[in-house]
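Removed from the display is one protein chain of the complex; every other protein chain stays in position.
And now, chain A:
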Amino acid sequence: MTKGDGLKGRLLIVDDELEIQEMLCNHFGFLGYEMHRAFNGREALEKMANAKFDVVISDIIMPEMDGIDLLRNIKQQYPMTHVIMITGYVKLENALACMRHGADTCVFKPFNDLRELDGAVAAALNTLEVWHQKLKQLHGLKLDNAG
């Protein structure tokens, strides 16, 4: 958990649609998260190589590297990072692929109620926080770099 600066957590929004990036950044920024963004899977992985993120919210259909590929890569390289998929192309195969590759959940566009997404992010951060506390208890240490 990347805390310490008063923010609730670091989020990376990955969507090839600038307007959706901005909308989600504004929304979660207002709720107190530190926001970062990328246009596709490749750019997202580049950002993740340089900084740590708690939750990645990613679209599925994108150029360069799609959301499923990104999800697979994140789960291999950064198993502690939570991934929430968002998609407008609601197909069973897509939802199954998200589930199989370890996404927290899959939220369908258009977001009729952004609170569904808020809830998913809060749950992810909550899980991270619980682990953080457990590890603290076990070692009596400050584990800012866990994961």
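Here, a contact is a pair of C-beta atoms (placed from the backbone, for glycine too) under 8 Å apart; a residue touches a chain by one contact, two chains touch by 3 or more; residues count from 1.
By definition in this document, contacts and distances are computed from a predicted model.
Its record in UniProt calls the unshown chain "histidine kinase", which is the match among "histidine kinase", "ABC transporter ATP-binding protein", "FtsX-like permease family protein" or "RnfABCDGE type electron transport complex subunit D". Considering A:Ile20, A:Val56 or A:Ile74, the position touching the chain not shown turns out to be A:Ile20 (whole complex). When the whole complex is considered, the residue among A:Pro79, A:Pro110 or A:Gly140 that touches the unshown chain is A:Pro110.
Across the interface with the omitted chain, chain A contributes residues 17, 19-20, 22-24, 26-27, 30, 88-92, 109-114.
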